[in-house]
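Note that this complex is displayed minus one protein chain, with the remaining chains in position.
As written, the chain order gives the labels A, B and C, with residue 1 at the start of each chain.
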Amino acid sequence: MSSRLRVAVIGAGYWGPNLARNFRASHDWELAAICDLDRERAQRVADGVGGVPVTRSLDDVLSDPSIHAVAIATPARTHHPIALAALQAGKHVMVEKPLADERVRGAEMVELARDRSLVLMADHTYCYTPAVLKIHDLIAEGFLGEILFVDSVRINLGLIQPDVDVFWDLAPHDLSIMDFVLPGGLNASTVAAHGADPLRTGKSCIGYLAMPLEGGAIAHVHVNWLSPTKIRQMVIGGTKRTLVWDDLNPQQRVSVYDRGVDLVLQSKETADARASRISYRLGDTWAPALEEREALAEVAAEFAASIREKRNARTGGEAGLRVLSVLDAATCSLAAGGAPWLVDAHTVNEGALR
Amino acid sequence: MSSRLRVAVIGAGYWGPNLARNFRASHDWELAAICDLDRERAQRVADGVGGVPVTRSLDDVLSDPSIHAVAIATPARTHHPIALAALQAGKHVMVEKPLADERVRGAEMVELARDRSLVLMADHTYCYTPAVLKIHDLIAEGFLGEILFVDSVRINLGLIQPDVDVFWDLAPHDLSIMDFVLPGGLNASTVAAHGADPLRTGKSCIGYLAMPLEGGAIAHVHVNWLSPTKIRQMVIGGTKRTLVWDDLNPQQRVSVYDRGVDLVLQSKETADARASRISYRLGDTWAPALEEREALAEVAAEFAASIREKRNARTGGEAGLRVLSVLDAATCSLAAGGAPWLVDAHTVNEGALR
Amino acid sequence: MSSRLRVAVIGAGYWGPNLARNFRASHDWELAAICDLDRERAQRVADGVGGVPVTRSLDDVLSDPSIHAVAIATPARTHHPIALAALQAGKHVMVEKPLADERVRGAEMVELARDRSLVLMADHTYCYTPAVLKIHDLIAEGFLGEILFVDSVRINLGLIQPDVDVFWDLAPHDLSIMDFVLPGGLNASTVAAHGADPLRTGKSCIGYLAMPLEGGAIAHVHVNWLSPTKIRQMVIGGTKRTLVWDDLNPQQRVSVYDRGVDLVLQSKETADARASRISYRLGDTWAPALEEREALAEVAAEFAASIREKRNARTGGEAGLRVLSVLDAATCSLAAGGAPWLVDAHTVNEGALR
Partner (left out) sequence: MSSRLRVAVIGAGYWGPNLARNFRASHDWELAAICDLDRERAQRVADGVGGVPVTRSLDDVLSDPSIHAVAIATPARTHHPIALAALQAGKHVMVEKPLADERVRGAEMVELARDRSLVLMADHTYCYTPAVLKIHDLIAEGFLGEILFVDSVRINLGLIQPDVDVFWDLAPHDLSIMDFVLPGGLNASTVAAHGADPLRTGKSCIGYLAMPLEGGAIAHVHVNWLSPTKIRQMVIGGTKRTLVWDDLNPQQRVSVYDRGVDLVLQSKETADARASRISYRLGDTWAPALEEREALAEVAAEFAASIREKRNARTGGEAGLRVLSVLDAATCSLAAGGAPWLVDAHTVNEGALR
């Protein structure tokens, strides 16, 4: 299949223009339409990329047989109905994070896509940045050893969203990245969520997620809309090396420290004996060269490739679902005053596309 | 009372030499003795400050009527018996953090000091740094407005302690600082502790504490022995301004951001209505000049002043006890898999010294 | 004059697309044409902004009576002939930095613009950034006191230009900023230039400019194409306060230090006496809030305003000429092995537009 795939962008708000621009610039895609209930907003996006048809009608898009796929960038609560309609109409679907506003709805989307043999892709943009791709590869090669902890901080003076709390707004980034880079994905069995709403806006503006991982490891996320300083940092500690990703340091985003605590492992021994064999390494630091490349261009390419190769996307519906599982459990934990909550581990198999 | 007070330092390990050096340099104090079971170690400390008597016998110190006070820098589990013996012997007592290894023991110490009208001071050193003193004053003046959140990170490649976990080793710093700078002290009613021991040393090496505060605010602490990068940062968000303390940036340790989220408060309104009246300020940043002064010299001065003025020390036994209350509850929360745990709010009144 | 002015962009290389985009987005301007000898390149720029006529012929542009102005973004050596032709044709002219490749040619351009009562503007883009505008205002208000020194560093791994050395490539930024923010402009009477070409490319890749200013002050510039780390920092020391502009720190680009050396001035005294009355201030640091605004939009607005108000532009031909005077002298100093060289102070009066 050498001709271009045709895609419509649904939603012309904050993220839609970025999608439009990248589909427009891609050799895989022809941008077929911009669809938004607010026609003027759609027109502005269309003008910005040099003239693309606009429409207010989702039905028109879905009934157009020349359109292969849609990219959904509407408010989270509308992802589910729009995606279902698109899949019903035989379109491949990419959805802005989070995949849906509830796990059960996301599961329905994954199932329908599987049944129709259509690609359902979660637009986990960060997973396509040079930094995160590098982190994924380093962990996969065993460069860090076994993972001991992952600590992610994403704080900033952010818009208080009308419909979602800070967990649903920001944590999908951290969770999708963890799911992407950790071997076996983000396999947290429980999550404890601690939130605060000190301005009494009706939703958490500050949030913490603690997730025990297998083997005694832990993952933790700090998200915050009320911080005047901007921090976007993830520390991934391993038995061999520790990696720090500082996304706001363009001169050295990823640093790998050959520094840490060593432990000679032996079978059958007490914790005390173990403690006595701990030693400290003070090794070099290494920062891999990273290209400056726009992640969304890679997202567009992967969406096209998965359709053409009839395979699941790298951040497919299941990945989106695993993120929703944690967010759903976090919402429950929050309601329960911070008590750790079971994460629904019932996976929905995407199946193999035929 | 114009003559110098005489003090003995008990414990010549990590912290003892610093105490000895500062008492030696102080005009308030005469360093009377260094006491340690390991006589050689005591001698090394004594030599380092230019010749001070050393002894292996605590009894000798306590039975010497010319000695007014002792400063205890021994392992945490010995603070209680040594402090009790010293108070029984009529000595004023300063104790390295944490005050004791259990809240109930600390309470006993506070009670005995009160009954004997002796000073019991917690050596919460950080509270005497120019940075923390400034933070205390700014909050007390209302410069930040009401406190919305406090987030503290203290991570570093640290020695895995044989007797205590990372909470008891590092969090006393964060908790004592919060207790000192927050109006009304650290009034957390519950704490949830999440720990990880991925190297199976038998104790948490990574830890998180979440503490809801009054009025919807939250305090959070992240302590970590396994991080190759060193971070010591506290963010204190207020309704008027937000303060960031970065202790590793000597050129600008404290920054105050006149930046944040504004909310016009009205009576009787829904959260939605509130949300709609939120606005954002992008204001200036201001960093107060701070002297470079050694905190421990201030600690020594405060200890002398409280004895001379027959008053409680600024970081007295009660402050030490509030820290122990949180640590005790954290230990319980940890054992309960991270479930939020009630903090014992039963205060022990230090009373007024007579 | 309420209708839009029509402008053609000459040159579709590195800078042209930015000019095109900003004229396109401006309410003051109508983008009338993109002109480049390479028609395809011109077309790509035109497509990027949504369809604008393109042409290979400068004559066509200049003979079109509906076009009021041209913006020149061609190689430096062509600025002079294109600008002269445009001015002869009655067009207002904006020229990318440097104004010309020699001072004498720039002077000719300024004279012709004055004689024809046309605007000749130097596109000193940095002077329109929020940071530099703020610096200008602070100095003008006397907030820094009298200026003692200006030190500018602009180093980066940069493209070795085929036609110009590192002085002519990078230093126009530093010099135009100094000229803009210093009261009375950049009044250096001499300049000493030290360059190095260790890769023997035939031109300086590393350069230093030292310029004594009036009253014992000094300005210094370090430009470097061979540095793997990127630094863009200017320190401006004054008798009252010192300002540091770190353009790569978006969270705190401009910091003002109320810190420095004080000197009580008295008449008739020796240097020794002066030295003995020096004292040191350790004051606060203050960082003004700065909007994130695109400088080139302001450049476009100023170009339009100066045309409409029949006045010289804020960074007019004379400002461009003062920069050329220093660069010309630097070239001579370089050829003379670094000997300080007189800067041509013979100004060309722009006159008042009629």
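In this section, contacts are C-beta pairs under 8 Å (C-beta built on N, C-alpha and C of every residue); 3 or more make two chains touch, one makes a residue touch a chain.
Here the structure is a predicted model, which is why all the values come from computation and not from measurement.
J.: From the list C:Leu199, C:Leu248 or C:Ala345, pick the residue that touches the absent chain.
T.: Residue touching the chain left out of view: C:Leu199.
J.: Where the complex has a chain not shown, which of A:Lys240, A:Arg259 or A:Arg311 is the residue touching it?
T.: A:Arg259
J.: In terms of residues, what is the contact footprint of the unshown chain on chain A?
T.: Touching the missing chain: residues 252, 258-259, 282-289, 291.
J.: Give me the chain C residues in contact with the hidden chain, please.
T.: 148-149, 151, 155, 157, 159-160, 162, 192, 194-203, 205-206, 208, 210, 212, 215-218, 220, 222, 224-229, 235, 237, 239, 242, 244, 255, 257, 259-261, 263, 270-272, 274-275, 278, 280, 337-340
J.: Can you name the residues of chain B that touch the chain not displayed here?
T.: Per the touch rule, chain B residues meeting the hidden chain are 47-48, 50-51, 229-230, 251.
Here, only the chains that are shown with their structure count from here on.
J.: Express in whole angstrom the distance between the two chain centres, defined as the mean CA positions of chain A and chain B.
T.: 39
J.: Could you put a whole-Å number on the gap between the CA centroids of chain B and chain C?
T.: 53
J.: Which chain C residues sit where two or more other chains touch them?
T.: Expected reply: no residues.
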